[in-house]
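Note that this complex is displayed minus one protein chain, with the remaining chains in position.
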Amino acid sequence: MSDAIRSANDTVANNTVAHDDSVFGAEEMELNFGPQHPSTHGVLRLKLKVDGERIVDCYPIIGYLHRGTEKLFELNPFFQNVPHTDRMDYVAAATNNLAYVGAVEKLIGLTVPPRASYIRVLLCELQRISSHLLWLATHAIDIGAMTPFFYCFRERELVLDLFEQYCGARLTLNCMRPGGQPFDLPHGWVDTCREFLELFPAKIDEYENLLTNNRIWKKRTIGIGVLSPEVAVEYGITGPMLRASGIDFDLRKAMPYEIYDQVDFEVPLAENGDTYDRYLVRMEEMRQATRILEQCLDQLPEGALMAKKARVLKAPKGGEVYHGIEGPKGEIGFYIVGDGKPIPHRCHVRAPSFINLQSLPELVSNHMIADLVAIIGTTDIVLGEVDR
Amino acid sequence: MSDREPPSKPPSEAPAETPTEPTASVPSAEEEAAKKAEAAAKAKAAAEAKAVAVAKKAAIEAAKPPWERDAVTPTWEEAGEDPLAVAMATKFGEAILSARSYAGDLTLEVELGSIAKVAAEFKARHGFTFLVDLCGADYPDREKRFDVVYQLHSFTSGRRIRLRVTTDEETPVPTVCEVWKAANWCEREVYDMYGVRFEGHPDMTRILLWEGFNGHPLRKDFPVEGIDTGAAIYPEYYEDEAGPITGTGTGWMQPKPPVEADEEAGE
Partner (left out) sequence: MSAVKRFLDRIMLLDLFTGLGVTAKNMFKKKHTVQYPEERWEPADRFRGMFRLDEDRCIKCTLCARDCPIDIIYIDWHSEKNEVTGKKQKLLTRFDIDVQRCMFCGLCEEACPTEPKSIWLTSKSYELASYDRWSNLYVDMDDLMDWKIRPDYTDEEIR
C-alpha cells in the first residue's frame, strides 16, 4: 500500500498547479464554499477569493461525485447500461435514458414504433415538469422563500406517482430500452395523467403568485448573474440558460427527435439573461410541457412497443454517433463508438451541467456571496451529471 | 449444381421442382443434347422463379412498417464532395486527412498540429461558433492510440460536424480554448481520463479525480476495479473464488476480520 501512495505522490509533483492561489490583494480573503453545503445542490466545492462580501474570483473544484460511469458503460451490453444512465442526472432520469437509447438506435439503425415514441415523449415531458419543480423548490429555498418548496414537492409527488405506476420506480426510472419501450402504459394511467394535467396549470399560477411579482424575489434576482448571448455561445451553454439570454435554440425544434415535430408548442425566450429571466423561462417551459402532454395523450396511437430483434443486435465496428436531446437542464448527448460487439467501445456523456458550470466564475464576478447562492441555483446543476 | 440432386437444400437454392428423370437407357448424342437443353431450360426457369420469390419477399418486407423490418445499419461513406469538406481541403490541403460521413454526420480527420487553425477557421468563416462536446477515446490496438473528438454546431446553418485528431501518449494536442471557452474543462477531463496533454491550456490539471491520483482511468489497460483500492490493497477481505458467474467484478466484502498473519505463508 505504501507503494501506491509513493507513486501517487510522484504524480502530485508532476501535476503543475496552474491555478495561482498565492496572489491576494491586501484586503482579500480566501473562502472555501465547501463540498458539504446545503446550497450547492450536491457536492460542489468553490474556492472563492472575496473582498469583504464581494467575490473577486471563483474557482470551482468538482469530482466529489465521480463514479466512473463512462468506464462502467464499457462493461455491459447496450440495454444493460440504461440503469447507469439514470444515475447521472438523477433528477431527470427519463431524458438521460432517452438520450442514450436514441444514440444506440442511431448507431445500430433501429426504428422505433410510434406508440413507443409517444410514450417516450410523455415520460420526458413529465420528467421536465418534475425537474423544473425541483429546481424551483430548491432555488426558492436557497434564496429564502420556503413556501414554494412544499408546494412544488406536493405536485412532484403526483408526477412521481405517475412514473411509479408506469415503470415501478420514482427516481431512477430505467424506463426505456434501445428499440422501444419495455412495458405498456397500465390501465388508468392516461386518465390519471389527464387529471394531473387539469390541476397543474392552476398550481403554476400559485407559484407565480408567490414569486413573480414579489418585490423581494425581484430584488434578489433581477440583474444577478447576467449572461450575455455571446458569452453563452462561447461557453457552450444550452438549455434554459441560453434561451433566457435571447438565443432561440431548442433541440426539440432545431433537430426534432422522436415525435416532437408532430406536436405544437412554443419555446420561451427572454432578453436580459439574468436570474429572473431564467426563472420566467423555466416557468413557461412547465406550461408548454403541459401543452405537449395534452397533445400526446390525444394523439397516442395503438401498436407495437419494441423494434424487431432489438436485443441481439451488435454495434457495427468503427461506427460512431453523437445524439443529443433537449433535457431540462440543457443538451444532453451521448457519443457512442461501437466495435462489432453488443458492448460499446466508448460511451461519452455530454452533460449539460458540466458545460454550464464552466461559466460560473464569469457569472459570479463582482457579486455578493448571497448572490452566489442564487446563481448556483439558477444554473440548475446536478452534481451527478457534472461528475458522472 | 444439377437438378438431379434431391430438393432438401436450404431455401436459397432453387425451389423444389423435383425433376423426374427417365430411367437410364444408353444415351445417344441426340438424347444427350436434348437432356442438356432440358437441363438448361430448367435451370433458367429455376433462376427466374427464385428471382420472383426474392422480389416477393422484398415486397412483403418493404410493406412492413420500419420497426418490423431488420435494422439497416449505417455505414461509413466518403464525403469528399461535401462543400464544407471541399472548402476546408482547399484552405488547408494536407491537414485534412479524410472526410467521411456516418449516419448523416460529417466527420473530418485533422492532422494533429493544425487542429487549432482548423478550429479557428470553422468558427470564423463557416459559423461553427458552438462547441457541443470534446471527448477522448482509446484504441489500444493502434499506434496512435488516443482520439480526441470535437463536435461542433452552427446556429446559422443548423449543421453539426465532427472533427477528430489522433495522438499517442507523449504528443500533446494544441488546445482550442482560445477558439471556444467551452473546451476548457472538457480538455481537462480528457487529460484526467486519458493522459493526453493539451498545449497552451491555461489550467492543465486533473478535474474529476483528486490531484494525486495514480493513473488515467479510461484507458483500456486500467482495470475497472482500480489499482489502489479494494482487492489490490485488502486481499484478505476478498476470497479467491469470489465473483459472479460472468467473472467480472471484485466480489463482495465479507464481514469477517482479516486473516491472521501467521496463518498465511510469508505474508
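A and B are the chain letters, set down in written order, and residue numbers restart from 1 in every chain.
What we mean here is this: contacts are C-beta pairs under 8 Å (C-beta built on N, C-alpha and C of every residue); 3 or more make two chains touch, one makes a residue touch a chain.
Note that the structure is a prediction, hence the values are computed from the model and not measured.
A.B. asks: I'm checking contacts with the chain that's been left out. Which of A:34, A:52, A:186 or A:340 qualifies?
C.D. replies: Result: among the candidates, A:186 touches the missing chain.
A.B. asks: Per the definition of touch given earlier, which of A:209, A:228 or A:299 contacts the omitted chain?
C.D. replies: Considering the complete complex, A:209 is the one touching the chain left out.
A.B. asks: Looking at the whole complex, which of A:80, A:228, A:299 or A:365 touches the chain that is not displayed?
C.D. replies: Looking across A:80, A:228, A:299 or A:365, the contact with the absent chain belongs to A:80.
A.B. asks: Given that one chain is not shown, which residue among A:168, A:201 or A:303 touches it?
C.D. replies: Of these options, the touching residue for the absent chain is A:168.
A.B. asks: Need a quick check: the contact residues on chain A for the chain that isn't drawn.
C.D. replies: Residues of chain A in touch with the missing chain: 76, 79-84, 87, 147, 151, 154, 157, 161, 164-169, 172, 174, 182-183, 186, 206, 209-211, 213-216.
We take it that only the chains that are shown with their structure count from here on.
A.B. asks: Using mean C-alpha positions as chain centres, tell me how far chain A is from chain B in Å, no decimals.
C.D. replies: Once rounded, the distance between the two centres reads 27 Å.
A.B. asks: Spell out the part of chain A that touches chain B in their complex, as residue ranges.
C.D. replies: These residues of chain A touch chain B: 1, 4, 7-9, 11-12, 15-19, 62-63, 66, 68, 70-72, 75, 106-113, 179-180, 233-237, 247, 249, 254-255, 304, 306-309, 313, 316, 318-322, 324, 331, 333, 335, 337, 345-346, 348, 350, 354-355, 357-358, 387-388.
A.B. asks: Which positions of chain B touch chain A when the two form their complex?
C.D. replies: Within the complex, chain B contacts chain A at residues 65-76, 102-103, 105, 107, 129-133, 135-139, 149, 151, 155, 158, 160, 162, 180-182, 184-186, 193, 202-214, 217-218, 222, 224, 227-228, 232-233, 248.
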